[in-house]
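Excluded from the complex is one protein chain; the other protein chains are retained at their positions.
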Amino acid sequence: ADHNWRFANLYSRGSAFGEVYESLAKNIETMSNGRIKVQVLYSGEGVGTTGILGAVKSGLITMGAPFQSMHAGELPAGIVEIGLPGGTDDATELTTLFQEKGWAPILKEAYGSQGLVWLDPYIQPAVYVLTKKPIKSIEDFKGLKIRAPGAYGKFLRNLGASPVSLAWGEIYTSLSTGVIDGSIGSNMIDHRDGNHVEVAKYMYPLPLAGAQVLPIIVNRNAWSKLSPDLQAIVSAATTVHAREQLTKSKLWESQAVAEMEAKGLQWSPAPSDADKAAWQSAGAGLWDEYAKSDKYSAELIEVLRKEAN
Amino acid sequence: MIETAIRRYCLTIHALVAFVGKSISYLMPVLAFVVAFEVFSRYFLNQPTIWAYDLSLFIFGYIAALGGAYAQQQRAHINVDILYNKVSPRMRSLFNIISFCLAIFFVAIICKMSIGKFEEALEFNYRRQSEWAPHMHHYWVMMAVASFMLGLQLSSDLLEEGFHLLTGKQLLPDSVRNIEETPHD
């Protein structure tokens, strides 16, 4: 092959999402007639999830599917991009936001400022919080210790909960012994894979973020070595990948929920209108704070504000 | 003449490295206290801190990295000493020279990359991804210093081994490697 690429993604080998990244890699190889060869690396295979952004930036990895929450300290705009708590879950609305309302060019510039090429983003399912006790009203969040990093932690603090920082490997033990009362997962599939339902049964029906938008990024030097037709091929493959993520992740999410329900997952009672309103305002309260973190975040939130008015 | 200069160079490095190595050991109780405080604050006050997680990891990283040079000075880094123990002392010096060159190559790369990351951290205002979001730049400075000091110590050890290989004599007194080891105190 003319170009040997390494493509690191945020999931461990064996996770359901793995095959979607494998098929993106295959598509690039097939569509480029083998001129680009892509080796897929799962989390921990040379680079952990927290290192993807830095590794693509430095060129250690050519292409990456990072999880922006892990890079909040390196590229704050990614936190707004992935979806602040309380955001929409409507795929069409999100596509418009990115393609027509102006998020895409801002993000291209934000990632570009760090030597990264930002390709078509894709949508992954919502973030939910799992608790050991049922949440009957939003008041019940008061005083609960919930493992929730970054923006989600701040959101839960606005509801009166106490966010806790824990290593992923300790969530299960901590839920079972009661070090924490609940935990968010990056999505339903994550909750299932972590077996958290064995030790905490109640899922709160309102998602912390309706949908998560994740980017595919490429090292700029590697990108500029591609001829324009190869660049177009990689872009086209990521577009196909985005579609595949949307359909497959919906399917997998419902499978994960069904599996967890079979293991005893229960939903906390449906929230009242007052609860929903409190939930919404806890999220909106974060806009100002995140707008302050850097200029790209400010620009992204400016677009959101225009929309809201 | 040259011998004295080399000896002075080595002893200076030994003193510096020993000072830093002993100083960072005071971070051990601090580390335990920070983690214990988080447990206390979370369990008894129901107020998990936002800083203990990252702070404990920073302290951990500082102890781990900065102690490397002192461990090299005390020859405490683990090695497989099967063949090593069987060869003559001068052969052992030759072995060490090869090993230490490899090690210097490694730590030089660490130092170079850490300086690069430090500049990057300043340029892009890198922080930890947590809510507390402390700066990352000092960590990379520390890594550059830690690897540089390890390199210095290795260079001193190289001179020592080279001297021994050529002359068959010790360059430094044995006392530079004697950790005060009193188990019952």
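Per-chain numbering from 1; labels A and B assigned in written order.
In the analysis below, a contact is a pair of C-beta atoms (placed from the backbone, for glycine too) under 8 Å apart; a residue touches a chain by one contact, two chains touch by 3 or more.
Criterion: contacts and distances are computed from a predicted model.
Comparing "Stage V sporulation protein AE", "TRAP transporter large permease protein", "Multicomponent Na+:H+ antiporter subunit E" or "NADH-quinone oxidoreductase subunit J" against the UniProt entry of the hidden chain yields the protein name "TRAP transporter large permease protein".
Touching the chain that is not shown, out of A:Gln114, A:Ser174 or A:Thr238: A:Ser174 (per the contact rule at the top). Only one of A:Met63, A:Leu107, A:Leu144 or A:Leu166 touches the absent chain when the whole complex is considered: A:Leu166. Touching the chain that is not shown, out of B:Glu38, B:Glu131 or B:Glu160: B:Glu38 (per the contact rule at the top). Only one of A:Arg13, A:Lys225, A:Arg243 or A:Arg305 touches the chain withheld from this view, namely A:Arg13. Considering A:Gly51, A:Gly153 or A:Pro215, the position touching the chain not shown turns out to be A:Gly51 (whole complex). Contact residues of subunit A toward the unshown chain are 4, 6, 12-15, 39, 41-42, 44-48, 50-51, 54-55, 58-60, 166-167, 169-170, 172-174, 176-179, 192-195, 198-199.
In the full complex, subunit B contacts the hidden chain through residues 21-22, 24-29, 31-33, 35-36, 38-39, 43, 53, 56-57, 60-61, 63-68, 70-72, 74, 76-85, 92, 95-96, 98-99, 102-103, 105-107, 109-110, 112-114, 116-117, 128, 139, 143, 179-180, 182-185.
Rule of thumb we're sticking to: only the chains that are shown with their structure count from here on.
A straight line joining the Cα centres of subunit A and subunit B is 37 Å long.
Within the complex, the subunit B residues that touch subunit A are 42, 46-48, 50, 53-54, 124-131, 133, 136. The touching residues of subunit A, counted against subunit B in their complex, run 50, 69-75, 114, 143, 145, 149-150, 153-154, 162-165, 179, 294.
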